[in-house]
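Heads up, one of the protein chains got dropped from this complex, but the rest are sitting where they should.
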Amino acid sequence: MIAYIAKRLLSALITIYVVVTLSFYMVRLMPGNPIAFLEAELEQQGGVPPDQIQQQVRAIFGVQPHGPLWLQYLQYVGNIFRGNFGNSALNPGVSVLSIIAAALPWTILVVGVALFVSFLIGIVVGTLMASYPDSRFAKIATGVVSLLSSIPNYLVAIVLIYVLADQMHLFPVSAAYSNATTPGVNLPFILSVLYHAILPIAAYTIVSFGGWALAMKGSVTTILGADYVRAAESKGLGPRRVTQSYIGRNAMLPMVTNLALSLGYLFGGSVFIEFYFGYPGIGYRLIDAVDSRDYSLMMGCFLLITIAVVFANLFVDLLYPLVDPRIVSPAARRQRADTSPTLEEKVHA
Amino acid sequence: MELIKDLWRICRSDRSAMIGGAVVLLYVIIAVIGPYVAHVGTQQNPGDAYLGPSLAHPLGTDFIGQDVLTELIVGTRPVIEVGLCSALIVVTVGVIVGLLTGYIGGLIDSLVMRVTDIFLTIPGLPLVIVIASVIHSSSPFVLAVILSVTAWAGLARAVRSQALSLRSADFIDAARVQGLPLRTMIGRQLLPNVGPYVAINFLLAITGAIYAEVGLFILGIAPISGTNWGIMINLGMNQGALYTTKSMLYLFSPMAAIVVLQVSLVFFARALDRLFNPRLRVQ
Partner (left out) sequence: MGTAARSGGPILEVDDLTVSFGTIRAVDSVSLAVQAGEVYAVVGESGCGKSTLAYSILDIVPPPGAVTSGEIRYSGRSLQGMSRRALNHLRAAEVAMVFQAAMNSFNPVLTIGRQVEHELEAHPGVFASEREGREYFDHLIGLVRLSPELVWSAYESRLSGGMKQRVAIAMALLLRPSVLVLDEPTTALDVLSQRLVIDILRDLHATLGVTIIFITHDLAVVAELADRVAVMYAGRLVEVGELDEIFYGTGRHPYVAALLSAIPSVTGDASAIRPIAGQVPNLAELPPGCRFEPRCPLARPVCHQVDPPLLSDEGGHAVACHVVNEGTARPGVGA
């Protein structure tokens, strides 16, 4: 058990480390090295003494611009682990971390709720599809679900905005909450937040629940044919018990592994969804940074999205042994349960 | 030849497969002949902006008076080019890595799998965006490569597990006893067995690539050159198409084109899956 946790943890940390290294090299390998670019820009502006330029560049990117490469690398990695992602190039003085920290909760809110809702709907639909495989419902549902999950999520977002927000004015077009409310734990604010979150959540959910439904359908169908289900029925166990503890629990196992995958997908999709909805999450900030050539912010957002996904994966990995007892190594305790004499004992008796 | 006969057989028995396959074929044909039969004019007539559907303009006009249908047709090739190219890269890399590591095993296997896992965990889309924003190239091939940067990992893993299970299969042992070289083992023995699986994933890889590339174009991250569906939507939105109803046709036509292609690919892939997985047919 400990070994399992340790292995997963190590794996997560190594992944993050690799991504950090990757981002370090990306900044430098970019055509038009942004550091040099920034330097040149600042020089052009004039009126700034050279060492102040260095200072500014350093504050923004977090590294000594002209030091040896390995030194820059160490500085960079060290900075990251201390939470220093540099400063925004466009808003000097504002740390990337503060921008990201303000943006991340919004993304987590929308992605989290969307995952939960699409998971729930998908599981229910999928189970129904598997339990009544020849029904009209199953056939229609299969078609609808296949259709919906093939549509790119940004197109759904655009349609939603167009129809519900712009034309019918049913929902707000952008922002996370109305400016008329004050942030804090008060009802108008919370309601406003929810109101603004509905469309983005809907956009994610419409496209993702199909995947869950189909996965659940496959899983339930497989389990329905399993020997232990038939054995349970032949022992006279009631249908409710069989559905709950024999079919349900086993069918859910593959779904848990899919959670991690789905989270990665949703975070990735956040770049589109948040942008169109003007929703100030981390995806929005990433695109914004790309548009305004704010490289340090862009890298920071990318790093944080990746770190968030890696930790989410780790979390699910650690959760998994709780639901599936087969993960923990089976061989060790087997011998002691058997009380009959072994061959050796018999031979030498 | 067998493959074509098999394909025809499924298409005949499965309606959705037939429709899906036909639609995909149609798109491919348009992509190939499109630029030869339709030309997007260079004159701009703002006065003709957002005209409704008519005989001259079956899908209306865009914000500078150009025919939408023409743009749609011309815009097919770049999208499919990049999608196809990316899917090819994904499948090639994925299959090679999967087969080699699955078959060779040992230290190389563990090492390569670690790397693959890392690529699998990194969220693909943000990475693609970051790279694309930095590498300003309008070459479709470069774009295809960027799109494939994480997509190959999933396929590699799946192919590897197939290769692993095949490795211990009896006919592999028989081939090995005959002393067949590695090249033959992989090419003649393993590949045909993972073939169907790879074909299906190839189609799905195309859908993934199209999803990503159109998304990039709409965001304006991939450089604009020529016409394609994503760019149409991008330009439309920049020109405020969301706020008028007149622009509906211009905005929705490329969207519909995208959706129809994606759905057809998925349905066709699913039909292939049913063909190769007889178990599923019984359900």
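Labels for the chains are A and B, by order of writing; each one numbers its residues from 1.
Following the convention adopted for this analysis, contacts are C-beta pairs under 8 Å (C-beta built on N, C-alpha and C of every residue); 3 or more make two chains touch, one makes a residue touch a chain.
Since this is a predicted model, take the numbers as computed values, not measurements.
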item	value
Interface partners of the hidden chain - shown chains only, full complex considered	A
Candidate in contact with the missing chain, chosen from A:77, A:159 or A:232	A:232
Hidden partner chain, residues of chain A it touches	226-228, 230-238, 241, 245-246, 249-250, 253, 323-326, 330-331, 333-334, 336-340, 343
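The definition used in the following text is that only the chains that are shown with their structure count from here on.
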item	value
Chain A and chain B, separation of their C-alpha mean positions in angstrom	23
Touch list for chain B against partner chain A, complex	114, 117-118, 121-127, 129-131, 133-136, 207, 211, 214-215, 218-221, 233, 237, 242-243, 245, 248, 251, 255, 258-259, 262-263, 265-267, 270, 283
List of chain A residues in touch with chain B within their complex	11, 14-15, 18-19, 26, 30-31, 133, 146-147, 149-152, 154-155, 158-159, 161-162, 166-167, 221, 264-265, 267-269, 271-272, 275, 283, 286-287, 290-291, 298-299, 301-302, 305-306, 309-310, 313
